[in-house]
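A single protein chain has been omitted; all remaining protein chains appear in their positions.
Presenting chain A:
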């Protein structure tokens, strides 16, 4: 469940860790359910013989489109009901395969003030069980000032 509270900008500092989000073990059934939800029938995500024999992959791959959902969930849950996940970017630099446990971990890299809310730069990654981060990225999250209004919704990007 997402957090029901939003941190105030003043309570956040570089180095602070976000609550990690753990998913898995991700079995073939999880990947099949995701493929069905997306209507994505690319066989490398559910057909082991094809993934290994045809595409020469190490095993069935966890979809990049699946992993990005975990990133967004972790970040928007931290932003809470009065903050806003404004921007997020990530790269799929390596493969994560079926049966993996993935943990989204992030920390505050920098903060800056805008007119109506504060902006928090977050660096994050998705660690697998071996501790390897195959999906590094950055995000910008808007948080309200203490005693101030919630971040506007729909979101209004800062002018400065």
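By definition in this document, contacts are C-beta pairs under 8 Å (C-beta built on N, C-alpha and C of every residue); 3 or more make two chains touch, one makes a residue touch a chain; residues count from 1.
By definition in this document, contacts and distances are computed from a predicted model.
> Would you kindly match the missing chain to its UniProt protein name, picking from "ABC-2 type transport system permease protein", "Phosphate transporter ATP-binding protein", "N-terminal half of MaoC dehydratase" or "Tryptophan synthase beta chain"?
"N-terminal half of MaoC dehydratase"
> For the chain not shown, which residue from A:9, A:78 or A:92 touches it across the whole complex?
Within the whole complex, the residue contacting the unshown chain is A:92.
> For chain A, which residues lie in contact with the unshown chain of the complex?
So the residues of chain A touching the unseen chain are 1-2, 23, 30, 33-34, 36-44, 50, 54-56, 63-66, 68-70, 72-73, 76-77, 81, 84-92, 137, 150, 153-155.
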